[in-house]
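Everything below concerns the one structure shown next.
Yeah, one chain of the complex is gone here, protein chain that is, but the others are all in their spots.
All chains are identified by letter, namely A, B and C, in their written order; residue positions are counted from 1 within each chain.
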Amino acid sequence: MIYFHSDYSQGAHPKVLDAIVKTNDEFTDGYGKDEYCERAKALIKELIKSEDSDVHFMIGGTPCNITVIAASLRPYESVIAARSGHIYVHETGAIEATGHRIVTVDGINGKLTPDLIDKAWEEYSDEHTVKPRMVYISEPTEIGTLYSRAEMTAISEKCKELGLLLYVDGARLGAALTSKESDLSIAELSRLCDAFYIGGTKNGALLGEALVINNKAMNENFRFMIKRQGGLLAKGRLIGVQFEALFKGGENGLYYEIASHENAMAEKLRNGLKNLGVKFYGDSPTNQIFPILPAKAVRELQKDFFFYEWAKEENGMIPVRLVTSWGSKESEVDAFLKRVKELI
Amino acid sequence: MIYFHSDYSQGAHPKVLDAIVKTNDEFTDGYGKDEYCERAKALIKELIKSEDSDVHFMIGGTPCNITVIAASLRPYESVIAARSGHIYVHETGAIEATGHRIVTVDGINGKLTPDLIDKAWEEYSDEHTVKPRMVYISEPTEIGTLYSRAEMTAISEKCKELGLLLYVDGARLGAALTSKESDLSIAELSRLCDAFYIGGTKNGALLGEALVINNKAMNENFRFMIKRQGGLLAKGRLIGVQFEALFKGGENGLYYEIASHENAMAEKLRNGLKNLGVKFYGDSPTNQIFPILPAKAVRELQKDFFFYEWAKEENGMIPVRLVTSWGSKESEVDAFLKRVKELI
Amino acid sequence: MIYFHSDYSQGAHPKVLDAIVKTNDEFTDGYGKDEYCERAKALIKELIKSEDSDVHFMIGGTPCNITVIAASLRPYESVIAARSGHIYVHETGAIEATGHRIVTVDGINGKLTPDLIDKAWEEYSDEHTVKPRMVYISEPTEIGTLYSRAEMTAISEKCKELGLLLYVDGARLGAALTSKESDLSIAELSRLCDAFYIGGTKNGALLGEALVINNKAMNENFRFMIKRQGGLLAKGRLIGVQFEALFKGGENGLYYEIASHENAMAEKLRNGLKNLGVKFYGDSPTNQIFPILPAKAVRELQKDFFFYEWAKEENGMIPVRLVTSWGSKESEVDAFLKRVKELI
Partner (left out) sequence: MIYFHSDYSQGAHPKVLDAIVKTNDEFTDGYGKDEYCERAKALIKELIKSEDSDVHFMIGGTPCNITVIAASLRPYESVIAARSGHIYVHETGAIEATGHRIVTVDGINGKLTPDLIDKAWEEYSDEHTVKPRMVYISEPTEIGTLYSRAEMTAISEKCKELGLLLYVDGARLGAALTSKESDLSIAELSRLCDAFYIGGTKNGALLGEALVINNKAMNENFRFMIKRQGGLLAKGRLIGVQFEALFKGGENGLYYEIASHENAMAEKLRNGLKNLGVKFYGDSPTNQIFPILPAKAVRELQKDFFFYEWAKEENGMIPVRLVTSWGSKESEVDAFLKRVKELI
């Protein structure tokens, strides 16, 4: 069975695993107060060129989202998101569990725009309504699309205009940063938002994300919030060790290398399928692609390949999701393309 | 520096780490729906002799506690605990964050008794008061003491009498099960309670706990609850792999071996200190001990040893906490005893 | 100044006030455990022909909604509503404050349909998503429209099919029940839903609503929920006294009389405006109407009449809301129509 199911189907990238193994027997302080976490934080702050930012190592994406939102909003405040946003679609009401509404609008290619933010803002009027306080976007989006520098800047400015915080979910941030279509560096992204997280789980780590908080007020007593939301890891250095391994080379380091590999494999798949005349459901320049295949071909492919059906069959066609990972091999891509060619 | 600071200062036990490394490159389904988790669940169900129980692999102890309590209580219901209970003392209000009160009573040696449960129960009268619905205890307790089979049985019966669920926090359950003073097997413990968790983090795992739910009603849609509370790990097999390694030998397996080692090292420390005339703050038969040492000696010891001051200095004496771990060595214990001998 | 601003601009209907005054000096038990509440409950149960239902007197509509929803849903469950639903639009996130998502769809004339419920249901798939458990509708809707018996029956059946509870917000239920266009009696409505409330505040009471719960499971320990959500009134008989006065004549009693008057006054306004060629924003057969008037006329009218601008000016026209109340007089309606005639 060949997996294009997700970028979290295997363990850690070998070099990340190696760092875990090498440091395993060392004694350190717990709960992320160790030198590995400190060094990894320093590397990230250097990369984003922001000494004043704070970095917290988190156990997953949903914990990042819950904790940032619950820490930043007063009880009656809400967060604006695309209806396709991960916090709305795939977190089982974890945001509402902290007492806050997600105000949704239908995104365009999975993205928000200043106009859409205005539209959400219009639902707010006075003390009878929730008060929007934050905008949540994902880079890349849940369907693999990207915000350009101009688009992100426009959103950032709209947020400032309306007094909204901007928070970016970077579960697959590496795939965005290394996409050929991206013109946004991590330092630029960081400058444009109040907080964002750098996803580790889907970029070669065993688990863990690096949450960057640029806004001092949001960071106040943030470790209390992490603990309160159940996200403080006893052996916290486990995440620090991994992020040190991922970021010690900066933009030439392992994090970028893994993401570039994921994108390259996805591009090969995309181009190969396009050459076979396959149409796509949305147009993603990152490591998730959404080809639309004949239902019959999908059934056959599923005998050898593990992937996700993205939407329901319509007129005999099914949009599927293919995701590449640190462990995806060129030969696996070739095998998939060969089989598709046979089937359509 | 020699560490008696905690049982989570190092990484994983080498055999656990080995299992992670060996399986690292395999592809599996995510979110704990993989064969490693399935096998580890089967091993645990065999050990507790309860095929009907459900097992969930959780990322930490606080997530276990939050999720079980929030899943089991109706909004106006409360959980009874000793004032020294971990959920009350060291979880930053994570239980209250789910909307529930912890009704506390002063425990005896860190333990609840049927009488103390009655005392807490008396605060309840009608719709103007919270309604107790669960009893939370820790085995071993937060100060290392143990419930005997008779004590646990009495609590279990009191809970049934009052219509209360019984939930046992087993963050250090291994140390209880392998203590010379314990007369309670894991299968017996399991039979006496509605749910409990088997701590991995403090017993040789990198991270992770196995939550066992014996009460079917509590388990309904439990995975929704895990996700909602932010505790569903994408690479969930990471915990399954570790628990398979820990439990594949049952009561002769690695989990028990690690715990026995921790207890043996603590016993050697305890006996050595007793022989030096040292008094103890409480009397723990597990891997945490609380000797009371002269403040001056404590200051000197801290130059070579890392440990926790448990309470404030009083009359020139300080109670400290020494915790042994899978990596604690006999030579380290000897070094500590030698140094104490020189200092007092 | 003449008020068409709302149906809560004056105090109580004189007969309701009279009941309060007459009983003022009597001593009763508190918190709604008095004979007035008991008698009012009996009257309502007779009216809905359901001896087994439970009735709770609540201090307001939002407390009804919060308490019913929080009492009925497990933590990961959600409630489906029209985007125009009061719980979504005008309760400042009070539902989310209890930890639950409102899943919204764009209603048709302010109403849900079985198809729209299906659409909302489709967002649910597995433990990564919230699980819909309740449908919330308002009768009449927030824009004054009505569900017919056939429409309400279809929704009720759809709910049963999907395992959803049906809850009806009856803030202005009187106006629905006495509308010429309604074919739904209160007993029929009650049979079709799990719970609903009969609005008092907007139908002649000083304050208070009667919450009817037909589903026994939803009612379990409901008084604990009322208290927990801050809605238990010490002098609870205040609401019982009023509802006894409102309902002692059943369908010939004061509640229906007040509502009929409100509807009659609104109908006179509606017909008068239609005769003047005025167009309407939606077509409401109850006591709220939404004529679209020239902005200039609106500014002039506001010198003598107090009413609400419903939406923004567009092409020189403004939709306004006119609401009639127990105290609205025919002469006031005439004065309004006369002034409009002069202005357009």
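What we mean here is this: a residue touches a chain if its C-beta (ideal position, glycine included) is under 8 Å from a C-beta of that chain, and two chains touch if they have at least 3 such contacts.
Everything numeric in this text was worked out from a predicted model, so none of it was measured.
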- line: Which of A:Tyr8, A:Tyr76 or A:Phe290 touches the missing chain? It is A:Tyr76
- prompt: Of the listed residues B:Val89, B:Ile108, B:Ala150 or B:Ile344, which contacts the missing chain in the full complex?
  reply: B:Val89
Query: In the full complex, which of A:Val103, A:Leu116, A:Leu173 or A:Met225 touches the chain missing from this view?
result: A:Met225
- prompt: Which one, C:Tyr3, C:Tyr136 or C:Phe196, makes contact with the chain that was left out?
  reply: C:Tyr3
Touch criterion as defined above, residue of C:Ala94, C:Ile186 or C:Met218 at the omitted chain: C:Ala94
- line: Given B:Tyr8, B:Tyr31, B:Phe57 or B:Tyr76, the residue that touches the chain left out of view is B:Tyr76
Message: Suppose we count only contacts with the excluded chain; which residues of subunit A make the list?
response: 70-71, 74-76, 98-99, 127-128, 131, 221, 223-228, 232
Missing-partner contacts on subunit B, residue numbers: 75-76, 78, 89-93, 96-97, 99-102, 104, 123, 127-130
Absent chain, residues of subunit C that touch it: 1, 3, 5-6, 8-12, 14, 17, 20-21, 23-30, 59-60, 62-63, 66, 91-94, 97-98, 201-202, 206-207, 224, 227-235, 238, 306, 327
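The definition used in the following text is that only the chains that are shown with their structure count from here on.
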Field: Reference subunit A; chain at largest CA-centroid distance
entry: C
Query: Quick one: subunit B and subunit C, Cα centre-to-centre, how many Å?
result: 51
Query: Whole-Å distance, subunit A centre to subunit C centre, using C-alpha means?
result: 43
Task: Any chance you could list the residues of subunit C touching two or more other chains?
output: 75-76, 99, 127-128
